[in-house]
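Heads up, one of the protein chains got dropped from this complex, but the rest are sitting where they should.
Chain IDs A and B follow the sequence of writing; residue 1 opens each chain.
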Amino acid sequence: MLFFLLLPALIIFVVSFIKQEKPNHILAYISFLVIIPTTQLLLMDKPYALWGDYLVVDKINAYVLFISSVVAIAVSLSLLTLEKHVSITKVAYRRFYRAFSTFWIGLIFSIMSNNMGIYWIGLELATLSTVYMIQTNTTRGAVKETWNYLIVGTIAISLILFGIILIYSSAKPTLGEEAMSFSLLLAHANEIDAPYLFEIGFAIVSIGMFIKMGFFPMNLWLANVERASFYPVAALLSGILESAIIMGFFRFSKIAMEINQTHLVVFVFSYMILTLFVVSFLIYRTKDFMRLFSLSGVEHMALIVLFWVSGGVFPALLHFGAHAFLKPALFLSTGVLESNGKYRIAGALRGYSGKKGKLFWILVSLFLLGLISLPPSPMFFSELYGFSAMVDIAKESKHMIAMLGAIFIILLLLSIIFYKFVEVSQSMKYEGEVLAKKVYWNELLALLLFAVSLLVLLSPPVIDYLKGI
Amino acid sequence: MTTYLLTLLLLLLIAPLLLSLIKSIKMFLLFKQPSSIFQGYRNFSKLLSKETILSYESSVMTRVAPFLVLSPLLVTLLLVPPIVKGAFYIDFVDAFTITGLISLSTFFLMLLGLDGASSFGGMGSSREAFISALAEPAMILTLFSVSLMANNLGISQATVNLAQSFPPEHIASFLFAGISFFILLVAENGRIPVDNPETHLELTMVHEAMILDLTGFYLALIESASAIKFVIFSSLFVSIFIPFGLDYPLPLALLAFLLKLLLVVVAIALLEVNVAKLRLFKVPNLLGLAIVFAFLSLITFYVLGA
Partner (left out) sequence: MMINFLIGIFLASLIISLFSTRLYKLLFWYALNSLSLGFLAIYFGANLDDNGMIIAGIITVLMKSIGIPYFLKQITVKLQLVRQVQPNIKIQHSILLVPAILVFTFYLSEPIMQSMGQNAHYVAVAISSLFLSLMLMMEHTNIAPKIIGFLSMENTLFLLGVTATGGMPMLIELGIFFDLLMAIVIVTLLLNRKEI
């Protein structure tokens, strides 16, 4: 089974070395194959041991991997016409797909892993291959951003490894050599007799993860990087790489919740409120699409973390799924929206002709409004459930007022973002000059794929599956 | 008691010898004909027979200050750790006293430099104040860390304790204190890389600038003061950080002590030949390193050893 999972990536890697006339077509069609093994994983009995005790598939894993493969397919779809929007050579295409295949392999290892070490190795492989992907854009600014990304990314990964070693050393007296596996740590969490060491290790791990996701002290590096790279790379970064990191955060914080939930809640809440504070004002001042979308991605990741830590597994996963579909969709559409230049937010939704054009702008405006959680977007439901989960954990402790205050502040900050998004969509639709823009069939297909998956996310079988986790 | 007095006499006598030894080793390393190692004594007797001329603007300070520069150093000389076990030593003196006496001497040297109303003197005094402001905290921290390791606040008692039973778990902070004290040895005595003792160009003078217009007996006093300061620092360094040889009988212990001093002299000479003098505004980098290492030695005493 592991071999089937890795097979499409290996095929892409091999084929990318063959020189051909239209590399993007063949490689994109091959990358559609990734959906087959992941659907099969979704339908199997869980927990399914993929490789001994090291890679174990359970419900969350399969869900996250399935979402990532849908995103990957849509990104490959839209890559078919990348050269019509930006200047890129055939060699760069092949290099991109080579990096993409290593990225996918690293992703499989990190999402499916039950072992902290393998999780880290997969994450590191994924990060280092995205560095290479950013390099497909060869302007001077992109090279500088690549350096920044390399430095920040490797700092974050080293911090995660440091925290992993500390956690391992805290659990080693009780669990022996097996202290690396998540499931064993979760089962024996209360028997760790040096909880402070575990908490320091967990704090360092989460700081590393937060740096990678673009939270508080390092808000702008993600936006700058995604600005400097091409839009499919940005889509991949925000859709799939975040999923690997958030998977790790889910696992680590589950164990930390067993050990000391109060510390975890206070730490995460104060961190996220600081992040939301900075990000909401940054969003208010953006002037171009990419930055707007990447900062909004940071905001949604913060909400996912908040929901998960409050014990709301269902809202966190639903929000994660919805975000992983909406954000890459919007990133892929910026290829068309920015056809006339980077800073023309006004009038970006005008000037489409024909059936394809009409469908395009209707979909994009729906996605934009769905991102700020207007019903019937799944984000609306997930935020409702999420806030109720936060109130639930405050009911048991004595800090109801503090929690209500925190929720109030969060809603205030989210309303700033809401205002900005509404303003952006209004100006995209109603202001600005009418310049002709062309939409291609593959991009439209990608957006339709996302729309269909969002509707599927809201359907009862999926909701039941998520509630059962 | 007799060993104690003998040690004092010996240190007084070899003080000029050490400085001229540094100079001739340097010349030997530079493939020049080395000057005689007794040149320090010859300089001293030459200066004693010269007449003293004082500048017109100088006040009573110039007549008094050379004695006041020498006397705290002579008092500190009384406090040096013993060379051999069983000798008398003064055991209650701690880091503040030693640092305070040495900085008292530096203070009067700075006043002497200012007194002559020449711009060289003022410049030298301000540079000297700059350097000793950074060197004093480092010295206090280093000596306190050593006394913590040896479990006694008196420095001489601390060296005796270290020689008898060296605590192996504190070797990391011992190492850091050693590095810091060596940097201080270089800085306080005005060797390269902090100050050039052989130059008379104003760009590089610190110590020489303050005594530029002294002659005769007063210059002899100041030069012997700097020689005694070097002897004090090196014997402190040698007793604290190379604590062997106290158990041998007297002649062998004396020989061990002299060999250790020779080791310090050779190290300083090698350093002076190989390293360029630092720009004045880069000296805080070096002294900052000394402060950080002294601090680190205190902290690792608590973390690594306790």
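Details
The rule is short, and it goes like this: a contact is a pair of C-beta atoms (placed from the backbone, for glycine too) under 8 Å apart; a residue touches a chain by one contact, two chains touch by 3 or more.
Remember, it's a predicted structure, so these values are computed and weren't measured experimentally.
For the chain missing from the display, the contacting residue among A:107, A:157, A:389 or A:428 is A:157, taking the whole complex into account. Summary of contacts with the chain left out: across A:172, A:188, A:399 or A:438, the touching residue is A:172. From the set A:33, A:73, A:88 or A:194, the residue in touch with the chain omitted from the display is A:194, counting the whole complex. Counting over the whole complex, subunit A has residues 115, 117-118, 120-121, 124-125, 128, 131-132, 135, 138, 140, 143-144, 146-147, 150-151, 154-155, 157-159, 161-162, 164-166, 168-169, 172, 177, 180, 193-194, 196-197, 200 touching the chain that is not drawn. Contacts to the hidden chain, counted on subunit B, fall at residues 168-173, 175-176, 179, 284-285, 288-289, 291-293, 295-296, 299-300, 302-305.
As a working rule, only the chains that are shown with their structure count from here on.
With centres taken as mean Cα positions, subunit B sits 63 Å from subunit A.
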